[in-house]
Each structure stands twice: as structure tokens, then as C-alpha cells.
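Removed: one protein chain of the complex. Kept in place: all other protein chains.
On to chain A.
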Amino acid sequence: MKKYILDLTVKAVERINGKYVLVRLTSDSLLPDMHPGQFVEVRVDNTSETYLRRPISINFVDRDANELWLLVAVVGDGTRHISEVQPGQTLNCVLPLGNGFTMPHTTSECVLLVGGGVGVAPLLYMGAEMHNRGCEPTFLLGARRVADLLELDLFGKYGRVCVTTEDGSYGERGFVTNHSVLAEHFDRVVTCGPTPMMKAVARHAHNAGIDCEVSLENMMACGIGVCLCCVEKTVMGNLRVCKEGPVFNIKKLLWQL
């Protein structure tokens, strides 16, 4: 997939719950092809502490409106800068980067998309693309409490939505791996979120004997496969999360499941 360096214009900024921000970007020209699970390296250069770009997963691509959505958790100086952009300003983006999720091979494939916290971000685009191809996804979304559930209404447009909250304020109480939907049959699981959650989901898939893809977020510098900083140990040696990933089949990883 061809990569681009683009100055994208901020069309809207929606602040969610003080901790997250949804930035909707657009361009005068047609946005390039992007695959669910790929990411964008966003330039952040206004302070001495934020020298490197920040890798942000693609939350959604609205082809009709020519918009790219980035759902960002504000965790440090870099993401705070991104969260403070105003409509009309531009964000310099290198995109699309990495390899995305595997799309279903048939419309009858039952795929469970499991997201935790801001890790739900790439699953919206994945679910929407599946839906557009006639394959109905099941989303299993987890958060600490109801206020941390992101884009629930949007997920509902593309598939069935199951929810857990740790405090029981919405959906079933507990972690995603406690949810009753896991008793159902799925052909495949795709997950993105905190590593402990992804490991628990991977363990479930492993025990159930089904395929599972996880999206890793190892710290990156370049995002384009040249600095070799973001490597993950795999059965094929150290692989670059930014290039061979960020999506990996758990069979490739050396996780103890």
C-alpha cells in the first residue's frame, strides 16, 4: 500500500470525558486507501518533550465525508497536544502504516471483535468494513465504567454490541473475558486493548482452538520499519510492530497462553 505524508485539516474535535478526544480530519484531495488495523504517525512538534511522532490507530474512515477519524486517549504531552488542536488547523500525518486485520473470507464467518478502553478504536473501522461486505461482526467492548465506553452508538450501527464494565455500571460486570457471549461459537477473534486484556482474550481463543489476531502498541520511533525500536519477539525472531504488525496472529507471538 502506498504511503503518504499529508497535512490533514482538522474538521472537528470532540472531547469525551476529559480523557479522550475524537479528531476528525479531512483533506482537499481524496484520502488514500487505508485498511482496518493500520495506523497513522502524527507529528507533534511544539515542545521539547515531544520530538517523535505519535502512532495513532485508524478509528474510522468516512469515505462519503472524506474523513479520517483518530480516537486518542490523552496519556502524555504528545497526545495532549493532539487533543488540543482546533478545527481548521492541520495535523501532519504519515499514513497508512503497518498491516491491518485479516478481513473475513466469507460473509458467514463469525468474527468477535474485542476491545478494551481506547483499544476499541480500530475495531470500529474493522466492524464497519465487515458490515459493508455483508459480514455482521459481534463487538465485545470493555471499560472500567460507563463513562469510559467509547462510540457505543456507532458500534451499534455495524453489528451486535456486548459490553462489560468493571464496576457494573453498564452491561455485564467484570472483564471482557467474563462476558456470557464468549460461550457462543465464533470462527475468529480480533482484539485490541491493554496487553493483559489481549493476553486473556488470546488465552480464551487458544483454549477454544480458534484463530486470534491482536494489535500491539510497542513504543515506536519511525513507524515505517527502519529504526527497529518497536520489535516484538516472535517465532520468526524479532519482528517490527510497525511493519510486520501492529496486527499479529497469536500463533506468531511467544506469549505464554
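Note that a residue touches a chain if its C-beta (ideal position, glycine included) is under 8 Å from a C-beta of that chain, and two chains touch if they have at least 3 such contacts; residues count from 1.
Please note the rule applied: contacts and distances are computed from a predicted model.
For the omitted chain of this complex, the UniProt record lists the protein as "Dihydroorotate dehydrogenase", which is one of "ABC transporter permease", "Dihydroorotate dehydrogenase", "Gliding-motility protein MglA" or "Nucleoside-binding protein".
The hidden chain makes contact, of the residues A:43, A:81 or A:204, with A:43. Only one residue from A:85, A:181 or A:229 touches the chain missing from this view: A:229. Remark: the omitted chain is touched by one listed residue; of A:30, A:219 or A:235 this is A:219.
Against the chain not displayed here, chain A makes contact via residues 2-5, 43, 45, 48-53, 94, 218-233, 237-238.
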